[in-house]
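Only one protein chain is missing from this complex, and each of the others stays in its spot.
Chain IDs A, B and C follow the sequence of writing; residue 1 opens each chain.
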Amino acid sequence: MGNTFGHLFRITTFGESHGGGVGVVIDGCPPLLEISEAEIQVELDRRRPGQSKITTPRQETDTCEIISGVFEGKTTGTPLAILVRNKDARSQDYDEMSVKYRPSHADATYDAKYGIRNWKGGGRSSARETIGRVAAGAIAKKILQQAAGVEIIGYVKRIKDLEGIVDPDTVTLEQVESNIVRCPDQEAAQKMIDLIDQIRREKDSLGGVVECVARYVPKGLGEPVFDKLEADLAKAVMSLPASKGFEIGSGFAGTVLTGSEHNDEFYTDEAGNIRTVTNRSGGIQGGISNGENIIIRVAFKPTATIGKEQQTVTNSGEETTLAAKGRHDPCVLPRAVPMVEAMVALVICDHLLRHQGQCGGLQQADKFKS
Amino acid sequence: MGNTFGHLFRITTFGESHGGGVGVVIDGCPPLLEISEAEIQVELDRRRPGQSKITTPRQETDTCEIISGVFEGKTTGTPLAILVRNKDARSQDYDEMSVKYRPSHADATYDAKYGIRNWKGGGRSSARETIGRVAAGAIAKKILQQAAGVEIIGYVKRIKDLEGIVDPDTVTLEQVESNIVRCPDQEAAQKMIDLIDQIRREKDSLGGVVECVARYVPKGLGEPVFDKLEADLAKAVMSLPASKGFEIGSGFAGTVLTGSEHNDEFYTDEAGNIRTVTNRSGGIQGGISNGENIIIRVAFKPTATIGKEQQTVTNSGEETTLAAKGRHDPCVLPRAVPMVEAMVALVICDHLLRHQGQCGGLQQADKFKS
Amino acid sequence: MGNTFGHLFRITTFGESHGGGVGVVIDGCPPLLEISEAEIQVELDRRRPGQSKITTPRQETDTCEIISGVFEGKTTGTPLAILVRNKDARSQDYDEMSVKYRPSHADATYDAKYGIRNWKGGGRSSARETIGRVAAGAIAKKILQQAAGVEIIGYVKRIKDLEGIVDPDTVTLEQVESNIVRCPDQEAAQKMIDLIDQIRREKDSLGGVVECVARYVPKGLGEPVFDKLEADLAKAVMSLPASKGFEIGSGFAGTVLTGSEHNDEFYTDEAGNIRTVTNRSGGIQGGISNGENIIIRVAFKPTATIGKEQQTVTNSGEETTLAAKGRHDPCVLPRAVPMVEAMVALVICDHLLRHQGQCGGLQQADKFKS
Partner (left out) sequence: MGNTFGHLFRITTFGESHGGGVGVVIDGCPPLLEISEAEIQVELDRRRPGQSKITTPRQETDTCEIISGVFEGKTTGTPLAILVRNKDARSQDYDEMSVKYRPSHADATYDAKYGIRNWKGGGRSSARETIGRVAAGAIAKKILQQAAGVEIIGYVKRIKDLEGIVDPDTVTLEQVESNIVRCPDQEAAQKMIDLIDQIRREKDSLGGVVECVARYVPKGLGEPVFDKLEADLAKAVMSLPASKGFEIGSGFAGTVLTGSEHNDEFYTDEAGNIRTVTNRSGGIQGGISNGENIIIRVAFKPTATIGKEQQTVTNSGEETTLAAKGRHDPCVLPRAVPMVEAMVALVICDHLLRHQGQCGGLQQADKFKS
C-alpha cells in the first residue's frame, strides 16, 4: 500500500523479479508530449543488468512496451502503462533462499510483515522493481527538458573511499557515460573499476555515494511545510534499494561551519536575476527552489547478497549459514545512477505541475475566460 | 499545498510566526486515548524559545488549547484541533527584513513562489510552525507507547565538531533533559554549551547533528516500495527547518565497509525471536522494521539569521548589507531534539495504523463477524 | 480520518457542536487573493441558525476569525485557518440523548464505530460542522469568480411535494435571498414557508430537494476516470448531513427517454464556440465540463431529530421512547442552500487548479524559461 509516488505526476509501480513482469502506471502526464518506447529504452539500458563486467552478469534486455496513454506518438493525458516482461530466470539459484534469510536483505522483514514472500529473485524487494521508476523518470526528464530546459545528471561520486573530483555545474552526460562505473573523473573511475572487479572475485561487495545535479530548475518549486522540495527528494531516493543516507548542498559537512561561513550571500546578476554567490544551500531554501543548481548525494550500502558465507537463520528460526548463489552486483552504484536521476526527475516534475496548479491560479484568468 | 503529513494518522499544520496563532489538526487519531493539554504542553515546553541561555531569549509560553476531538478526557476518533496563540511580538525587529532578504533563509524563495510573504518573524517559514508538529507528536508518542511500548528518544549528537558519546540502546529521557543542550554525554555537553554561548556573543551561529532512537518498534512496519519506513522518516525530518542531511543506521559511514563487514548476521534469541547480531541496518531492512532499534541522524545547518553583517539584496534586487536584528537562536539543535522526536513518532504511528489496516485484514474476520 | 476534501484546493474541517469551536484549514489557496472575514461572514450568515422563523430558534452569531494565511488583506499561499468559537449552549437539552439514540441520527453509529461519542449537541455529526465548509466555500467562490467569472447559485427546488418553477440559466442570488425559504418561485416559496411553519408546530419535520447551478464554468474541468467532475460533485454533496440522493442534468428522469430523445445535439454559435442545443448532460460529458451550465439536485431527508415521541433504545440496548428536546430545524433545506453551493464551489475550484496543473504543463514552458 505504498506503491504510488507523486501528487499530480503520479506513478504506481508493480511487479516482482520473477513472474509476469514489472512496470509502471503514470497518471497525470501532460498531454501532447512526444514520447516513444525507444526513448524510454535508452534509460532502461543504463539500468539493466549485464551491461558491463562490473555489474551482475545476468543478461536481461528489459524491453519495454507502452500499453496505453500514447496515441500517434503523443501522450493523451490519460494513464501511461509501461510493461517489461520478465525472462525465464534461473530461479533455482534462489531455492536455498526460500528458507534461509539473507543478512541485511528484505527476506525476513517481508515474511514478518506479510506472512508470505515471493522468494524467487527477491520478489518485490528486487532492484528489478526500479525498472518502472526509470521508465517513468525518462518521461519526467523529457517534460522538464521541454518545459524549462532542466538537465538532470547523476554520477558515481565515491566507491568505498575512492572519491572522484567532479564539478556538478559543468559535468555532462557524455562524461558520465564514458566509463562503466559512471564516474566522470576518469582517473578515479579506473581505480573504482579495478576495486569492484577485485571485490567481485572475493565474493564480497562495495558501497559508495551517488551525486546528482539538477540544472535550470525554475525558481519557486516546492511546497512547504511538509512537501518541501528537499524533503520529497530525500523520500524519493531513500525509497531506492540499499540507500542509507541523503544530503542536500553542504549536507553533513556543512554542520561544522558557522552561520557566517555557511550562508549563501545574495547578489544581482547582469540580467537582473537575484542569485547566490555560493551554493551551500544546494539550490533549495526554505523548501523552495531558488534557481541555483540542485545538488544531492545518496549513500548506498554494499550489496547485501554476497557469495561469502555468513551466519543466518531459516524462516523457522534455525541457525545456519548461507553463501548466496546467483549472479549479483558486486556494487550497485553504476546502475543506481539512472535510478537516482529518475527519482529526482519525478520529484521535480511533480512539483512543477503542483506549483503550476496552485500558483498559476488567478493569473490564468484570461485563458479560462476566453 | 504541502501542509498535510501522514496517511491514516494525518496532521495538517497552519499558522505564521506573527498573526493569530499556530496549530495543527490531527485526523485519524484512534478513539479512547486519554490525552490532556498538560501532556502536550510538556513537549511544547521542550521546544519553546527562552528555555535557556543558549536559545533565543524570546519569551513565549506557547500555551496550547485543544479545540476539538477530545470528550471527557478521551479522544473520540474525530479531528483534534490544537491552537497556540501568538503573543504580541516585536515585529519592528523585522522591518528591515521586509525588504532585505536574509541569506540562506526562505525570504527570497517565498517571494519568488507566491509573490507575497508575511515577513513578520519569518511568517510561515518560522520554526514556530513546528509547534503543531510537536503537539501532534506528543499524541503519536502516547499512542505508540500504549500500543506497543515504543520509546522515542532524541538527543544532540554533535555541535560543530564536538561529538558526544551516547549509547542509543540505553540512553534515557532523563539523561537528555539533564542539561540545556540536550546531549546526554555530560562532558561533551558542557563544551557544547560553552561553544554556543561564545558564538552567540560573536553574533554568529552553529549547526550539528541530532540522533534519535526508537525502541520496541514492532516488526513489520513500513510500506514498500515508496513508503518504506526510512523513506518516510527521511522526508519527515528533511521537512524540518534547517535540516540538510539524513542517515539511517550506518549511513554514509557504512559506505566504506564491504558487504561482509556491513551485513547484520541473524541469530535466534532465547525467546525464539529472530534477531540481528549487529544493527548497521538501523532497525529497518527492505523498508520494513525488523524489531531492532531504529536509529537515525539529522544534520542541521547553522542558523541562517545572524547578527553579523552580510551581503544581500532587497526584494527589488538592489545590493545592500544586513545585520539581522531580533532575538535568534545561535544554534537550533537543543530545540530541534523534540521536533525530530515528534516527526519520528508521527511516521511510526502512521505506519502502525497503515500496517494494521492492510495486514490486519483477513485475520480480523472473527471480530467483524461477531 | 475522512476530514479532508480536495486535492490541490484542500480543506480539513474540525470541531464539534459543543466544545471549543469549529473551523477549517484551507491548503492550496492561490496567493494574492483579496479576502476578508466580512466576505466569509456573508456566507456564514446564510447558514447560521436563528436566521428566520422556519429555522431553529437557536441564536448563534457564528463569527469567524481568520487565524492564518492572510497578510495585509491578501492570501499568501500558506494555509488559511478559520475558527468559529462555540457559544455557551443549552447542553442540558441533550442529557437524555446521552443515553437514548435518536432514530435515523448518527448517535448509534458513532458509538458503534468509535466506542465513544461527544453527545452534546450531536458532537461531530452536528450540521454545525458545515461552518468550515461554508467558510472555505466562500473563498472558493471568490477564486472561481475572479479566475473565470463562475457563478454558483443554489436554491430550494422542492419542499415535500411543493415544487418551485425556477430557470437555472437566469436565476439570481437576489431572487434566492428574497424569501426565507430560499426558493426563487415566490408563490411556491410562500406555500413552503407555511408548510414548514405548520410542521414545526406539529413537532415533526420535512425534507426536499436543493438545486444548484454553476454558470460560466470553463470547459475541460474534471479528471476521468474516477475523479470525473460529476463524481466529485456527488461525493461532495452526499457528504452533507441528511442528503439521500444526487442527480446531474436529466438525472433519474432522463432514464425514461431514448437515446435520440436524450442526447444533446451540437451546434456552433456565432462566436465559433461548440455548444449543445439542449443540456440534459447538465454541463458535464464524460466527466469533463463542456462549458454549458452545470446543474445538480440533492435530496435531503426530513430532519431526524423531532419533538414527536418515537420508539428507540438506549446505548445499552434497552427499549424506550424519545421525544427530543432542544431547538431543531423543522426543515434543513433553507440552510442547506449555502452548504450545497459551498461544496459545488470547492469541487470546481479544486478541479480548476488540478486541470491547470496537469494540462497547463508544457504550454507554460515560456513562463518557466524566462
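Rule of thumb we're sticking to: a residue touches a chain if its C-beta (ideal position, glycine included) is under 8 Å from a C-beta of that chain, and two chains touch if they have at least 3 such contacts.
Everything numeric here is computed off the predicted structure, so don't read it as measured data.
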Touch with the omitted chain, as defined above, among C:191, C:301 or C:327: C:301
Among C:53, C:87, C:113 or C:201, the residue in touch with the chain that has been omitted: C:113
Contact residue for the chain not shown (choose from C:83, C:140, C:206 or C:352): C:206
Residues in chain A touching the chain absent from view: 1-4, 8, 10, 12-16, 19-23, 25, 27-28, 31-32, 65-69, 71, 74-81, 83, 113-118, 123-124
Contact set of chain C toward the excluded chain (per top definition): 1-5, 13, 101, 103-110, 112-115, 124-125, 129, 158, 160-161, 199, 204-209, 219-228, 230-236, 238-239, 241, 243-252, 254-268, 272, 274, 276-277, 280-282, 284-291, 299-306, 308, 310-313, 317-319, 354-355, 357-359
Where the missing chain touches chain B, by residue: 7-8, 28-33, 77-78, 143, 146-149, 218, 224, 352-354, 356-362, 364-365, 368-369
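Convention: only the chains that are shown with their structure count from here on.
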Shared chain contacts [chain B and chain C, defined touch]: A
Distance from the mean Cα position of chain C to that of chain B, given in whole angstrom: 38
Whole-Å gap between the CA centroids of chain A and chain B: 26
Distance from chain C to chain A - Cα centre to Cα centre, in angstrom: 44
Shared-contact residues (touching 2 or more other chains) in chain A: 224, 354, 357-359
